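Comments concern the structure below.
Every protein chain but one is kept in place in this view of the complex.
Chains here go by letter, A and B, matching the order in which they are written, and residues are numbered from 1 within each.
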């Protein structure tokens, strides 16, 4: 179950078979600014551009100057903030994409040709984003070159984060502001990265790992647990760097999979303490 | 004196009481793209969107594709560069907001519900920016969740800076490029942060502190002075990291509050030396 992500080709093709005016029975019409298909229940700002070949599903909301490129599918009830540019990408349902986000542009790949010139390596694949994903303002996610760039369900990403081409990110991850994931890195499920954590290209991190803010991961992490530092090393005893970090505290509860009734009590406590000083 | 920031509610309400065409005597009219109010002396690009409930004051200048959200007040003589998205925010007078800036989008806050799902914590408060503030290109400032995010008068912020929700920043601060301030941090007046300084969530820094580029503040700083390193520690003797940093040199003069006539001489010297190699 690849994070319940919509197959890009099938969905677009299915709608385009209809008459030029879109598939009226299925409730899809052609958007006048760009010619892409949108469901009648979607709310699209008049200045938004939905290119020919793109599809916007039920109850999606697109803000001013949003730009949806041709090879893109926007799932149902997705909210997209103004001036966001999305191309070569499928986005699942119930996602929130904030202002100025750039998804699906070329990854950073070059090689040297016979004459010693730097030549661009083709970047022709896509970005696949699951359901209930949130992506912060001005964050950038590049399209794939040798495999798609993938982000799993329920993963939340903060502002000004860089995600390089071919990166695979699992479900229920939390990436704080200014995190940087270099090309072809692989990250499991339930991984929490504090502010500005850096992950090196082609490195892999298993599920249920937490990294303290400003850590740099230079080699594979093969064991769940808490890590920090540059290069990142495993933390044996509980580290104050995590203790007060409310995001990591949240992940802590998911990681331990404490029985629900205990959680209920903990969550209430957490909400009370967060009212004072979250 | 909360940095002389306009009370959001009163100002908007005061104008909206007028006839649908806006308050002609006070010189306010309704902007045709979005329905917000603007003063006749303001210069607004035709492609800019000023939503219903927003107010743009005298002699403000809004560039192409600027997007002003409904719950927002733009002070007089504020300059806003193209493709800037501002919502849930009051901006004082004489500010300069550069291209691609995102202000007032949701902060990064989640909690775990009874079923172990990551749920978004409501982000319903505002951003309050004082007078004569400058904010660099593609910088992101999140709205508050349990208190407003606040930036004091005369504070200058460079490009690609991240300011999390609930952060409070004082007056006359200088934040260089790619600085990151995590949620709920508190920073006093006259604080200079070199390039890419990171401040941890819920940490506080007193007034008149300077931090060398790339430092990471992991605990409260309670004494004015120069700091650097990861974690940041107090620098006893003058540090070359600051010596040549012209921004810190500027702050140095404000910090010491040298009598004006001495400053006049120093400023002239600074301007002569900056002509050669600022």
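Rule of thumb we're sticking to: a residue touches a chain if its C-beta (ideal position, glycine included) is under 8 Å from a C-beta of that chain, and two chains touch if they have at least 3 such contacts.
Only a predicted model underlies this, so the values are computations on that prediction, with no experimental measurement involved.
**Q** Which residue from A:92, A:180, A:195 or A:228 sits in contact with the chain not drawn here?
**A** With A:92, A:180, A:195 or A:228 as choices, the missing chain is touched by A:180.
**Q** Kindly state which of the options B:158, B:186 or B:226 is in contact with the chain not pictured.
**A** Touching the chain that is not displayed is residue B:158.
**Q** Which parts of subunit B are in contact with the chain that was left out?
**A** 47, 63-65, 81-83, 96, 98-100, 134, 136-138, 154, 156, 158-160, 172, 174, 176-178, 195-196, 213-214, 241, 244-247, 250, 253-254, 257, 260, 263-264, 267, 270-271, 274-275, 277-278
**Q** If you put the missing chain back, which residues of subunit A would it touch?
**A** Residue positions of subunit A that touch the missing chain: 47, 49, 65, 67, 83, 85, 100, 102, 105-106, 108-118, 120-121, 138, 140, 142, 145-146, 160, 162, 164, 178, 180, 182, 184, 198, 200-202, 216, 218, 230.
Note that in this section only the chains that are shown with their structure count from here on.
**Q** What whole-Å value do you get for the distance between subunit A and subunit B if each is reduced to the mean of its CA atoms?
**A** 27
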